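Input: one structure, supplied below.
Incomplete set of chains, arranged as in the complex.
The first chain written gets the first letter, and so on, giving A and B; residue counts start at 1 in each chain.
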Amino acid sequence: MRISTSSNCRCCPMRTMTVTYTARVATARFGGFSQLLLLWRGSIYKLLYREVLLFLGAYLGLSMAYRFLLSEPQRRLFEKLVLYCDRSAELIPVAFVLGFYVAVVLERWWGQFRSVPAPDGLMLAVGCGVHGADARGRILRRTLMRYGSLAALLVLRAVSTAVYKRFPTTDHLVEAGFLTREERRRLDALRSPYNKFWVPCVWFGALAGQARREGRVRDDCTLKLLMEVRPPHTHPTPQRTPPSPPPQTFRSVSPFQELNRFRANCSLLFHYDWISVPLVYTQVVTIAVYAFFATCLIGRQFLDPAQGYAGHELDLGLPVFTLLQFFFYVGWLKVAEQLINPFGEDDDDFETNTLIDRNFQVSMLAVDELYGDVPTLERDRYWD
Amino acid sequence: MRISTSSNCRCCPMRTMTVTYTARVATARFGGFSQLLLLWRGSIYKLLYREVLLFLGAYLGLSMAYRFLLSEPQRRLFEKLVLYCDRSAELIPVAFVLGFYVAVVLERWWGQFRSVPAPDGLMLAVGCGVHGADARGRILRRTLMRYGSLAALLVLRAVSTAVYKRFPTTDHLVEAGFLTREERRRLDALRSPYNKFWVPCVWFGALAGQARREGRVRDDCTLKLLMEVRPPHTHPTPQRTPPSPPPQTFRSVSPFQELNRFRANCSLLFHYDWISVPLVYTQVVTIAVYAFFATCLIGRQFLDPAQGYAGHELDLGLPVFTLLQFFFYVGWLKVAEQLINPFGEDDDDFETNTLIDRNFQVSMLAVDELYGDVPTLERDRYWD
């Protein structure tokens, strides 16, 4: 095919950005998930190393101050503060809050993914229903699919920063071939402050109606059933009387139902972006986690074993377990940060741009190159 | 377009009230959610500062009384009370109760949002199916869409305080252009104590039937498929006999299925409002949280370190960790308070009024201004 809206769509398609790792753990082997701990891309280490270093720096700074800067009475006071903070840290139910919050975010994340509109149903409908191998037929099919892609793109641009960066203006859409200049003019001329993803859907409906009137959608069967559009009752010259009023006979048929599903997904995606998890919930969780680790900064200091405080018999210097806790509590929060907007540019975000390319290429292939393409029938191996 | 039912629908549409913040956290950067902690609108601080001040005032008042008002034996007694309350506070599983309760409320909240009826499907059906660029055609299409908007509005008025404030009487609906005087008269004349949102749906069905009889819905395809309405079999003069009884031939076709989905959403929304989370559950959670902090008011007082009570070696004066707990437990409860009625006037509530404006404007655009509007076909960039 001749489509290459971006350069990276051919080399390593579908797998460049989102981190897919399940193939590595297809079988629950000895060691299991342990191998996953060594991945870097999309890993917790890559996400967290800066925070960990900052936390460690602050911890060690305080530790140094306690050991070398404070006077003896100040140290006694600091020790009391440490013990107080250590006890108080348990008051903050980080695990509980995070568990519930991440569950909510994860469910939305999967819902968002499922609502990314896929053109597969639409392209089968258009490919089987809009006929004609000539230029007119081809242009009709291609334009219909282009309108579908355009509607999806207008939503994805509003939702995904990666897509927005790739297509910052409608000029970029024209350049990438999703929009003609004429269409852009009309789109821009429409006076409405709201997202216009529904406009290509209206065009789609009107164009499908036009195709029906031209007789390009000549067997309403496949098409209409997709759209549940009622077939046109084109009686094959039922009488000698000529079918005089053709605009009434050949009624417009649009691949409507498939289109409707497509549009509903666009709309849902837009709403997912608009109505996010309430800010207060996110703030509550963030405050809980941050407050917990601010408390640990003091409360988990190693005290002078000589003072005989219970639980402070050993001075390791490095707060190994607090770092571990930091790793998986803040890591858990990072899961939420990554997922709350899956259309960003994180390692683990949806590869929306690749998906756009795939969808556009595949729809063009299905409605144009593969049009009318049936392999010759053969008896299969188990024929008798 | 000429619609401006409210003044604020044009300037900053769709984003004025609901707090949308996911774009800020599109990428899980260093610091992550920390930037969200500085937001004010819709934030936990704005929601909570009064409660925090009240709590702090009561705490400090008690603290003062303990330090300066009580006699020595009274202080000993108070100290025992403090220790007793401190131990007892742990008996109240606030985190657990809140976790389950907020999960329930959150699920309902999202369900409520999803059931807000959107006119997009209906407007595509009406725009593609009800024909005629003349005044009659336009008035038909516009009236059909107006009935849809009206049904939604009648439910939203019952459900949302913000919408109710904007349209306190049916006069306001007339003024805003959703209802004509004649229609209001009929609506008011109907003797039924229940919400009448189903009446415009009945009108819609009857008007669509009328449009069909007039031949305005001349290609039943697009329309019927939306509505799964069966096409009228208008044989183009099958015989010499004239199609004498046209009212029987051109049978009424209503965009019924789309309408049905729309109506079902109205109904669901109404029921969400009617059947709320059981009051007992809300009370149980509220009592748990309030009792916990009433207990903390006493139990978390700093006692005289000189008395040597375990865990009271340090007198900070200000109960930092109790305030933190207050922040996120009461904050969590506030999440529930905000979400249990998403149609109120909180910062984070659905912007129902903006949505009403958007829906009305967009449906009029789609069925009137964009009617019959297909861009000229061009070969796309990847044609060969």
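Things to note:
One rule holds in what follows: a contact is a pair of C-beta atoms (placed from the backbone, for glycine too) under 8 Å apart; a residue touches a chain by one contact, two chains touch by 3 or more.
For clarity, every value in this text was computed on a predicted model and none was experimentally measured.
Here 2 of the identical protein chains are placed; the entire complex in the file holds 5 of them.
By our rule, only the chains that are shown with their structure count from here on.
For the pair subunit A and subunit B, the distance between mean C-alpha positions equals 24 Å. Residues 1, 9-11, 13-15, 18-23, 25-28, 30-34, 36-37, 39, 42-44, 47, 95-96, 99, 102-103, 106, 110, 113, 118, 120-121, 123-125, 127-128, 218-222, 224-226, 228-231, 233-240, 311, 313-314, 316, 320-322, 324-325, 327-328, 331-332, 334-335, 338-339, 348, 350, 358, 361-362, 365-366, 369-370, 372-384 of subunit B are the ones touching subunit A in the complex.
The touching residues of subunit A, when paired with subunit B in their complex, are 1-3, 47, 50-51, 77, 80-81, 83-84, 87-88, 91-93, 96-97, 99-100, 103-104, 139-140, 142-143, 146, 161, 176-177, 180, 182-183, 186, 190-195, 198-199, 201-203, 205-210, 212, 220, 224, 227-233, 235, 238-239, 241, 243-245, 247-249, 251-254, 256-257, 259-260, 263-264, 267, 271, 273-276, 278-288, 290-291, 295, 333-334, 336-338, 340-341, 343-346, 349, 364.
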